[in-house]
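All protein chains of the complex are present and in place, except for one that has been dropped.
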Amino acid sequence: MALTTYVEAIRQGIWEEMDADPRVFILGEDVGIYGGAFKVTEGMLEKFGEMRVIDTPISEAAIVGAAIGAALMGMRPIAEMQFIDFISCAFDQITNFAAKNRYRWGAGVPIVIRGPSGGGVHGGPFHSQNPEMYFVHTPGLKVVAPATAHDAKGLIKAAIRDEDPVIYLEHKYLYRRIKEELPKGDYVVPIGRAAVRREGRDLTIVTYGAMLYQALEAAEVLTRDGGIEAEVIDLRTLLPLDKDAILTSGKKTGKVLVVHEDTRTGGIAGEIAAIVNEEIFEYLDGPVLRVTAPDTPVPYSPPLEEFFLPNKDKILVAARKLAAY
Amino acid sequence: MARPAARLRERPRGRGRKPGKAQPPLPDAIVRMMPGPLRPPKNPGLKRAELLEMHRLLILNRRLEEKLSALYRQGQIVGGLYSSLGQESISVGSAFALRPDDLLAPMIRNIGALLVRGVSPRDLFLQFLARYDGPTHGKDGTLHFGNVEKKALIGPISHLGALIPVMAGAALAARMRGEDRVALTYIGDGGTSTGYFHEGLNQAAVLKLPLILIVENNGYAYSTPTSRQFAVDSLAERGPAYGCAGESVDGTDILAVYAATRRAVERGRRGEGPTLLECRAMRMRGHAEHDDMRYVPKRLLDAWRERDPIGRFEAFLVEEGHARRAELQAVSAALEPALDRAAAEALASPLPPPEEALKGVYCEPGYEAPWWPSP
Partner (left out) sequence: MKGAPKSIAASRPLAAVPAPGRACTATSADLLRMFQEMKLTRALEDRIERKLYRQGKIVGGVYVGRGQEAISVGAAMHIRRTGDDDRDDIVSPSHRDMAVFLMQGIPMERILAQYMGRRTGLTRGRDGNMHMGDLRQRVVAFISHLGDSIPVAAGCALTFKMRGTDQVSFCFFGEGAASRGDWHEGVNFAAVLRLPVVFICNNNGYAYSTPVAQQMAVPHVSDRARGYGIAGSSHDGNDVLEVYDAVGRAVARAREGGGPTLLEFVTFRMTGHSAHDDAGYVPKRLFEEWARKDPIQRLGARLEERGLIDGATIRDMEARIEAEVTQAVAWAESQPYPEPAECLLGVTKE
């Protein structure tokens, strides 16, 4: 069977939705003739024409704003940010126009804003960021971050079909490193549902995005070296958070470790720790621990970036500490 | 060209076309990126030594970028590399018109402006190679660095246009202190579409700040041609739209760039407010090293290749009797050993220690900030 990369899975998902639904279109910088900076939209201009694959000026606020306007007129726009770092230029349109529209006057804004996030490719401070929490903190938005090719396709389809604005965070480190066999035919991965990637009884590792693979590798080492069985949960959606999945696993293992590539303070690990504390305190055998990036910008030079990013070894240290409780 | 031709009007204006060649007419969107009428360079009053220094900087710019490109291909440069090939005249010519204390903020294709300001090739290699001794301790790459105190240089971020309000603010501060410094920064044709461009230029115009905004119109923003970026022929039109001076020059003519920048500087020092100066050229390489720019028609590149800024300037220097051809040709070879030495030193220089990643987010007593420029 042919294997599909993460980036190709996103492309397929968009392609199929555009094929099936004439309301779906994509706009952004260099999405047309160039096929996108990471080739997510390759071939779409030729297939769907320039009325539905729209190269725009370098105007992120206008890209998102126009997507909002088109959505109000009944369309299903996908707005590409060339790098997710540039989403800050459209912050106002996203957090104040799109996110609050339904609540204010009942007019939903079914748009998808997607783009490559994350580090590990020496992108430096402006091409490596994980901006999820700006948006997780904004009621009215949904935020998804697939880790597998299967989810990348299923979630982009779910995002396009969703009635509300969805921030879809692609991890650029995974684009061509992850390959999987995908199910035949149409499928979606529901927004708001986490997945258990590995079962275990001793401790729970909650993570998402590229960190899933570091967590899974760490879990293998824990089993091999000390017989510690870690359960690994892939959040997939950050807003709304799948509390049930976290709490069910936490009750079972009594120990929760949260791993994310985003920086520490205000990262989703803090939110998860609070939920676990509030809801299953009596089941816990140890503190909720975090493995995250430190509170700095993403540095450029390889030794610095490596130091910055969480990895298997850092997860192992925290997991062993937690397991010892 | 993969772009469907249906939407493009088949009405060539004849600019930059050679007579007698039977080629199909170019689409309008391409025609507007062709070189304008060729005008002979005019010396705006520069002395011979200055002209030769300008030439040396142009050659240095080109050779340095060639070396960087080679290092990139060897995998030594792990991040992006953005070339200024064919538009070096814009960076060098404009920065040459400034005083050393004028505020300068280059973008990623303005390595030439840094060279004019006296940034050493060694420091540039260190930065591109992400070394500890580089101007950011390896925390950022490309031309993302500055030094306000020693070099009056302000570093860019990747978010295009963001420098424009910042430089308006720098100019404002200079005026508040009674200094007659001007502030100069650059933006590409694509960056003019950002909200920052608008807010920054408008602010500078309202406050009559001595801001010089050089628009490097090099035809393409990544793969996007200017026809998809703005609906005006010349961005100089935007000057009057903001109530400030607007000019457009052939960016491959270094003397024209210099002279226009001088006029803008003088206006700024006289308190007459900002200038929007469009310099037209062509991006002769991809957006960055990885990009083969197959979306750019060959004829466009061919037409601009004939406008190579170094070739044009050398022809001028020879014709006007400022230098002999052989002297000019010797410049490159003379620069070579120093460049090689700088690159070798940078390569031998250590990468940052990992813990450096945690330092300098805030003001920290005792923390050794990047010590650039090198002693």
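Just so it is clear, A and B label the chains in written order, and each chain counts residues from 1 on its own.
Keep in mind that, in the parts below, a contact is a pair of C-beta atoms (placed from the backbone, for glycine too) under 8 Å apart; a residue touches a chain by one contact, two chains touch by 3 or more.
On a predicted model such as this, the values are computed, not experimentally measured, just so you know.
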Touch with the omitted chain, as defined above, among A:3, A:20, A:107 or A:274: A:107
Option from B:193, B:218 or B:261 whose C-beta touches the chain left out: B:193
Omitted-chain contact residue, chosen from B:62, B:144 or B:228: B:228
Where the missing chain touches subunit A, by residue: 25, 50-52, 54, 56-57, 59-75, 77, 92-93, 96-97, 100-108, 139-140, 142, 162-164
Contact set of subunit B toward the excluded chain (per top definition): 6-9, 11, 27-29, 193-199, 202-203, 205-206, 208, 227-233, 237-238, 240-244, 273
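Operating definition for what follows: only the chains that are shown with their structure count from here on.
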Inter-chain centre distance, subunit A versus subunit B - centres from mean C-alpha coordinates, in Å: 36
Subunit B contact footprint on subunit A (complex, rising order): 29-30, 32-34, 37, 45-46, 49-50, 55-62, 82-83, 85-86, 88-89, 122-127, 294-297, 299-308
Touching residues on subunit B, where the partner in the complex is subunit A: 1-4, 7, 78-80, 130-132, 136-142, 144, 157-161, 190-191, 193-196, 221-224, 228-230, 295, 351-358, 361
